[in-house]
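Sharing a structure here in structure tokens format.
Here the complex is missing one protein chain, while the rest keep their positions.
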Amino acid sequence: MALKTETMVLNMGPQHPSTHGVLRLELEIEGELIVNVKPHLGYLHRCFEKHAEAMQYNQVIPYTDRMDYLASMGNNFGYVLAVEKLLGIQVPERVEYIRVIMAELQRIASHCVALGTNGADIGALTPFLYLFRDREYILSIIEETCGARMLYNYMWVGGLSHDIHPNFVRRTKEFTSYFKNTIVELDNLLTYNKIFIERTANIGVLPAETAINYGATGPMLRGSGIKFDLRKDDTYSIYNRFDFDIPVGQGLQGTVGDSWDRYYVRVREMEQSLRIIEQAIDQIPEGDVHSAIPKRIKPPKGTVYSRVENPRGELGYFIISDGNTNPFRVKVRAPSFVNLEILGELCKGHLIADVIAILGSIDIVLGEVDR
Amino acid sequence: MKTAEEIFEILKNELGEIILSIDKDTPTEPIISVEPLKIHIVSKFLRDNSELQFDSLMCLSGVDDANGKKVKDNEGYDVIEGGTLSVYYHLYSTVLKHKITLKVSAPREDAKVESVENVWKCADWHEREAYDMIGIKFLNHPDLRRILMPYDWEENSHPLRKDFKVPEFYQGMKIPY
Amino acid sequence: MGLLDKEFSDGNIVVANVEDLLNWARLSSVWQLGFGLACCAIEMMATSASHYDFDRFGLIPRNTPRQADAIIISGTVTLKMAIRIKRLYEQIPDPKYIISMGSCANSGGPYWEHGYHVLKGVDRIIPVDVYVPGCPPRPEALLEGLLKLQEKIRNESLRKKL
């Protein structure tokens, strides 16, 4: 006689320690096995797009900060590039260099949180705190220049809000040499930890085909072994002047495209960011960072879709201008939003504990998913 | 690598009537307009054609064009009547590295667009968002629910419409400041 | 909280001393509900991480509301989330405290005008003990908020308020 069994619905979130904020997952489980995952979003829907329509072009920048709050510089960067494209402004060299350095510093800081929380979800709390400690270093460097720790409003259309602090170059150099040790420490403590590998390798394998079809970008896509980075493939700003590699997942510990690969890509990406910073920091030309800032931003009628490589993937801004001082419509193509969509696919057939590991390796920021 | 004009030519030759026009005036990107109920055919063609290979949908945005005429409703609020709602599709080919923008427009009162979910999976949530925010109905979408707003939010109240009016209360909580 | 619910009619030395002890116990072990909402949650995490170290003050995050004493509302409260926050608040056993962290939780912050889905201030649904301004508040500001909360607990009394 066959026993009649039922699946159980487990509600994970919005208050759950490892849903990275206020994501709610409806897990349909059979024992510990996942049958189906249904994400519910919107618990942090802060109406960014409505605000963008109601504000002037430059007033939107602070709101972009608050979308992906772990990588505010990247958000600013994407937005100002889009508006500059609409206006046809060429920014001074100095501004370009500072923007790139800031964006890369921010990328490291953001990956610190991503890797730390990924580890913490699996139970390794100490690496998380070590990474937060070093993130603090980056924040203090950036703070010295733009006066805020997290949400900067630093990049303006046509320029920057402030020139860099006199200490900036020296401290950034100190940081780059210091941070290399952190990466070694992280590798020893977490990346090659046997238990960590057991927990993440072969878990949540994302094949390259599926990744493209689902529109995955950033470390998610590169973890699946596709060498695609907007900084190289659809280059913007002055990224084509620097020499850096695109790390991709190679399946060193399991299958290409598993959770460990996504984690690994992030670690190696931090090294590449350090390389970019090291090259850029010596070349910052003299100049005035305010010279190209327009007095009044009133772009001509038209549309623009501009995208940048944020730590989480392709951040796209679709702006429609109707010739007024306010944008007519700003749509954000948020990398986390698109990446999160794959979760259901990745989790099927795994255990509850794997959902956490997979979610951590996707690295979502709810502010950006819900906007 | 193909320019938008070349792609437009290919589309026009292959699919004919469905492809409406190309708007070359915009300074940054030309936009190809397509029939809303045939967009899935165009999408499939764009993805599968070996010369085009648009395997990635970068962005799908619903837009309230607000090109109808403004009237006052019986409570004295501005309401837009007539005009269109649009959906923009930004496509990219990771193989051939070219981009294209498609646009479909549907009448505001009964905006229906064919879903492209089965062409690019990532369209799923984007379409749900466009439905939630603008109120465009995507035909043949597997699970067209609200995504960002609460499920029990007022019917036919779509926040990104230009004539959206903020309700006074939601579940007993006052919304306006 | 059982016996302590009944306020003593007049203060005496024993009550005063016991009171000090109990207040001290409560103020030095405020366990927060490990729960982040938005940008401020990252600053809250930074506050409990190595550099600022919440644990100095006896704060440790508990993941279940049943074992927590305080919620730090760290970020924008949306309408969808507000219902859940209210429930979380109700699940915490008394005595419980709320720190509203950041402008969004205080008043809606930058989303006050056009935020059709933002609750303009968490105090519309639950009572707040300490407001910490900032967008987001620096970790130092949050620590200050905690000290203010401790001050508030220190002055709590079992006696009838006059």
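We just call them A, B and C in the order they show up, numbering each chain from 1.
In the analysis below, a residue touches a chain if its C-beta (ideal position, glycine included) is under 8 Å from a C-beta of that chain, and two chains touch if they have at least 3 such contacts.
Keep this in mind: contacts and distances are computed from a predicted model.
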Which of "NADH-quinone oxidoreductase subunit H", "ABC transporter ATP-binding protein", "Glutathione transport system permease protein GsiC" or "Hydrogenase maturation factor HypC" matches, in UniProt, the chain that is not displayed: "NADH-quinone oxidoreductase subunit H"
Where the missing chain makes contact, among the chains that are shown: A, C
Options A:P92, A:G119, A:G159 or A:G313, residue touching the unrepresented chain: A:G119
Contacting the left-out chain in the complete assembly, out of A:L129, A:I246 or A:A292: A:L129
Touching residue (missing chain; options A:N36, A:N193 or A:T210): A:N193
Absent chain, residues of subunit A that touch it: 8, 10-11, 16-18, 32, 119-126, 129-130, 133, 189-190, 193, 195-196, 198-199, 351-354, 356
Hidden partner chain, residues of subunit C it touches: 1-2, 4, 21-22, 24-26, 28-29, 49-50, 53, 55-58, 60, 62-64, 66-67, 69, 91-95
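Here is the rule we use: only the chains that are shown with their structure count from here on.
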Centroid distance [mean C-alpha coordinates] between subunit B and subunit A, Å: 26
Rounded Å distance between subunit B and subunit C, as computed from the means of their C-alpha atoms: 44
Separation of mean Cα positions, subunit C and subunit A [Å, integer]: 30
Residue numbers of subunit A (touch at least two other chains): 42, 45, 47, 50, 370
In subunit B, residues with contacts to at least two other chains: 148-150, 159, 164
Residues of subunit C defined as touching subunit A within the complex: 33-39, 41-43, 45-46, 49-51, 63, 65, 75-76, 78, 80-81, 84, 88, 110-111, 113-118, 135-136, 138
Subunit C partner contacts - residues on subunit B that touch it in the complex: 148-150, 159, 164, 166, 170-171, 173-177
Residue numbers on subunit A that touch subunit B, as the complex places them: 41-42, 45, 47, 49-50, 53, 85-86, 88, 210, 212-216, 226, 228, 233-234, 300-305, 307, 314, 316, 318, 320, 329, 331, 333, 337-338, 341, 370-371
